[in-house]
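Complex shown without one protein chain; remaining protein chains in place.
First chain written, first letter: the chains are A, B, C and D, and each begins at residue 1.
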Amino acid sequence: MLLEKRVPFLYLFKQIKYDLLFVFLMSVCTFSLKKLYGEQMPKIPVSLPAFLGTAISLLLSFKLSQSYDRWWEARKVWGAIVNDSRTMVLQLLNFSASDPKEDGLATKKTMSYRQIAWAYCLGQSLRNLDVISKAKEFISEADILYIEMQKNKPLALLNLQTKNLAELYTKGCINSFQEIQINNTLVELTNSMGKAERINNTVFPVTYRQILHLFIYIFLAIMSLALLEIDSLWEIPLDLVIALPFFMIEKTATYMQDPFMNKPTDTAITSIANTIETNIKQLWQDNDLPDPVDSKDAFYIL
Amino acid sequence: MLLEKRVPFLYLFKQIKYDLLFVFLMSVCTFSLKKLYGEQMPKIPVSLPAFLGTAISLLLSFKLSQSYDRWWEARKVWGAIVNDSRTMVLQLLNFSASDPKEDGLATKKTMSYRQIAWAYCLGQSLRNLDVISKAKEFISEADILYIEMQKNKPLALLNLQTKNLAELYTKGCINSFQEIQINNTLVELTNSMGKAERINNTVFPVTYRQILHLFIYIFLAIMSLALLEIDSLWEIPLDLVIALPFFMIEKTATYMQDPFMNKPTDTAITSIANTIETNIKQLWQDNDLPDPVDSKDAFYIL
Amino acid sequence: MLLEKRVPFLYLFKQIKYDLLFVFLMSVCTFSLKKLYGEQMPKIPVSLPAFLGTAISLLLSFKLSQSYDRWWEARKVWGAIVNDSRTMVLQLLNFSASDPKEDGLATKKTMSYRQIAWAYCLGQSLRNLDVISKAKEFISEADILYIEMQKNKPLALLNLQTKNLAELYTKGCINSFQEIQINNTLVELTNSMGKAERINNTVFPVTYRQILHLFIYIFLAIMSLALLEIDSLWEIPLDLVIALPFFMIEKTATYMQDPFMNKPTDTAITSIANTIETNIKQLWQDNDLPDPVDSKDAFYIL
Amino acid sequence: MLLEKRVPFLYLFKQIKYDLLFVFLMSVCTFSLKKLYGEQMPKIPVSLPAFLGTAISLLLSFKLSQSYDRWWEARKVWGAIVNDSRTMVLQLLNFSASDPKEDGLATKKTMSYRQIAWAYCLGQSLRNLDVISKAKEFISEADILYIEMQKNKPLALLNLQTKNLAELYTKGCINSFQEIQINNTLVELTNSMGKAERINNTVFPVTYRQILHLFIYIFLAIMSLALLEIDSLWEIPLDLVIALPFFMIEKTATYMQDPFMNKPTDTAITSIANTIETNIKQLWQDNDLPDPVDSKDAFYIL
Partner (left out) sequence: MLLEKRVPFLYLFKQIKYDLLFVFLMSVCTFSLKKLYGEQMPKIPVSLPAFLGTAISLLLSFKLSQSYDRWWEARKVWGAIVNDSRTMVLQLLNFSASDPKEDGLATKKTMSYRQIAWAYCLGQSLRNLDVISKAKEFISEADILYIEMQKNKPLALLNLQTKNLAELYTKGCINSFQEIQINNTLVELTNSMGKAERINNTVFPVTYRQILHLFIYIFLAIMSLALLEIDSLWEIPLDLVIALPFFMIEKTATYMQDPFMNKPTDTAITSIANTIETNIKQLWQDNDLPDPVDSKDAFYIL
């Protein structure tokens, strides 16, 4: 999850420490070789690793851009879930047939609270965490029994929503136009669920990532050979300082690719589900509102 | 807010003065070291910081591009709010059942003016400013009481809109097709509201920004070492002049990321709400039009 | 407006002549300083301005790309206006209730021709030109009186369209499905209008542009210092020749950002409205077709 | 049209031969000047043209990317035409009122075959080729007479489709829901047609292209001066070899911008229309299928 204040810098530093160690050893190694066999070492002009570095920063920039797009897409999906949850409750609360046989208020409330359950359930399911415990608070025993038997629990909840919606129509609480209109909202929710699953399940092309990693090492190796020209111990910290941002950028890109994976760049799923709970409860005049998620603690202090 | 004429250049300059000061001190420092321990300083070829500078300008360009996209997306969201507000009023004004029991004109006018209130209310709520005072002019006492109890006030107003719309239908002023059609417009408005909130609440990945900042400093440090080659006091202004655009671009990018935050690149929310007010009032033949917002004064003279 | 054949090259050259003059004076100046105080001038390696030039061309490329996107978006909006105008007329011409009380042909024709007026009216309004004179040909006296009182004239025309559409329905010429279907087309037209206004009213971030301009000058100044190395009068034309494309690209980008502003890269609004007129008239078997717009003369020969 | 196997390389080479000839003459010229007035020629460091080359490859990459987007957009439009043609026939074949007065099968078949005609007609019209001859096979005499009088023939065909659709509804073959549903498909087809026309009629910004061309020449001129440093006849082939990919990339970008213009990167319109014909005929159990288009011969052997 992204938070303005807390500094994930050290966290990131930890993730790349082995890469930096390797670069350190490589620099020490080339430096020692230079001292021993100075003459046989190739004299590589600095513009060679410089252009390789430019090439890599290009590839990294594009990768970072694609990772950012994935991350932003994930955020958009959850934004759409907020919007459609609100829309569904607004529609349930206010729609009624012009000559309603009954108001169906109980069913409408059940559906509204099940929507809260669905948001928590989907969030946990994307993170491979316990799916039911939080959702339990908002749904009936029968619902719990039903979804426990099903593999894809958020889909099972959507099935229950559609079933209740159909009942509202057949009982005459809403007219057929309104059934379709609310169904449209459910279709959007099904789509958002599928989109979140897609982003979660689709691995960023492996070869792409591996080549980039290889390329960074090739660059750093040639750089450390070229810096021999400087001919002083300064070479070793220079190598490290140049390597640092490249590894950090690569790591950041990798984290943003998986926006539901409990990483520092995670999408604030729980906090968003919390917002949905608050909005829906307030629309139903229910004042038992949840505390805002203090997600700061949950993540960066690992 | 973006205005053609007024110059936010100095404003921007102010924001980066500490960064520039730091660079100045760093240059003075390396220059003095050179004078004292000239021989021990590493001889860094200029092509080394040059390639780092290229790498940074790449990353900055991508970041600027992503910030611009966010800013433009925010602008699009408010554009959609204008469009849907107009559409809703056009529909309310003209739709009626083929055999209407009553014309519902009072309710329709209430809804139209509440739409003005909603636009002002959403704008203020995004900026964390006083949400109700401006909106009060356009809604009834009962409405004010209702939204004051609710956390998300724009959502509460949308609930009132949907409720009134349902009344228009159950009273026979509009037919069920028209109810759904206007509800579609309300769904779009709910979506736009959620999108604006999403852009407002989602922090741009922190690590991304921090690494970039670190990278700029690494680049400037190596640059100031490399420029020792020039071997004259010219080095110090050169360092500053090269640092200047990098910091400014980074600052501009950072400002564009938060398009609702009272920054010089802000979206002209108030001015857009003003347009909505003018359009809706004119459609209702109401000639009590507001003055155009003179937002120039509000922002750049801080 | 973009035309294949006519060459706007000289036009562009004119726009940047002061920038080039400034660069010329700067080169002459540094060249003279070199001749006078050769030794005290800093020896700047060419790779320094070279990397700045790369950085600028990056930023310019991104800006050009964003300008192009704006320009293409403007073109798409007008493309959508063509499509929806055609769609509306196809629907008006052919839709009728299964048991129509009257055919409403007169109203349908009024609406079709008013659509032509709307296209001309919107185009002129975006360009801040005389809005009514051309539109007058296609609408009634009453319409003209009504829109003259309204600030946003294209919106007023859309209101008249929606009103007429509602009449077609209440008079029984079309059924409620068809009313909503044509209303959907009107909603699209409202959206397109709002999008064109958004592009027209939203200034491209000023700081972004100013920084870029400043950056180009920093680059050219450092370049002209670095080229002293060449040590001959050749330096001055070289400076100019290198500056030329940078200024031209920046200018082109700036022009494409405002696609409705009577600039050489303008969107062909009038010509598109002319196409709409031809299409709609032909669908109504009206052979009084307009001449194709010879927009070539209107723009480039300034 | 893009084909995997056939090599358009030589075709491309032909298109740039004058550019290459010019570069050849320029190299010979600078080389000779060097031999004659060696001392007065400026000594340009290679890093100067190198950075210009980087700048140009940036601009070219962006241009190539925009051209690719246009080309892919054109391909998407034709993909949508395939999808909507299939959808329309699926809907026509299967929709009927719950209590149909007649089945309207003849009209439905007429509409399906007219859809084939529309696809061929639109393709030819985009390419400015004979519009009617191929379409004639699939429509009636009356249709042919009607569209011959109209300027925009594909639009005329869509008018006939909408008219027939309205008849199906007024005759009671389909219900009003189904009329609107099929009309939605027709609206999509109108949009796709308009989009293809937009891409076809909108010239890529001329100044953009001209500046790029100028920039390439400036680069090559400075490059050929800088390569004098090599001081051997090798300079001339080097110049040519470096110029070659730049010109080729620019040419490829230019071709992809106009995806309907009988160029090697053309969209396979005829072949797509052929697919539509096959699909629609098979759905109508008509086994008189067309041969697949052997478009290989039509294009590359010019």
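Simple rule for what comes next: a contact is a pair of C-beta atoms (placed from the backbone, for glycine too) under 8 Å apart; a residue touches a chain by one contact, two chains touch by 3 or more.
Predicted model only: the values in this text are computed from it and were never measured.
In the full complex, the chain left out of view touches A, D.
Which of A:129, A:214 or A:289 touches the hidden chain is settled by the complete complex: it is A:214. Residues of chain D in contact with the chain left out of this view: 2-4, 7-9, 12, 46-47, 49-51, 53-54, 57-58, 60-61, 64-65, 68, 71, 75-76, 79-80, 82-83, 86-87, 90-91, 93-96, 98, 175, 177-178, 180-181, 185, 229-230, 232, 234-235, 238, 241-242, 244-245, 248-249, 252, 255-256, 264-265, 278-279, 282-283, 289. By the touch rule set out above, chain A reaches the unshown chain at residues 40, 42-45, 47-48, 50-52, 54-55, 58-59, 61-62, 65-66, 150-152, 155-156, 158-159, 162-163, 165-166, 169-170, 172, 176-177, 179-180, 183-184, 186-187, 190-191, 193-195, 197-198, 202-208, 210-211, 214-215, 218, 222.
In this section, only the chains that are shown with their structure count from here on.
Fitting chain A to chain D on CA positions gives a rotation angle of 145°, reported to the nearest 5. Averaged C-alpha coordinates put the centre of chain B at 23 Å from the centre of chain C.
Residues of chain C in contact with at least two other chains: 47, 50-51, 54, 58, 61, 65, 177, 180.
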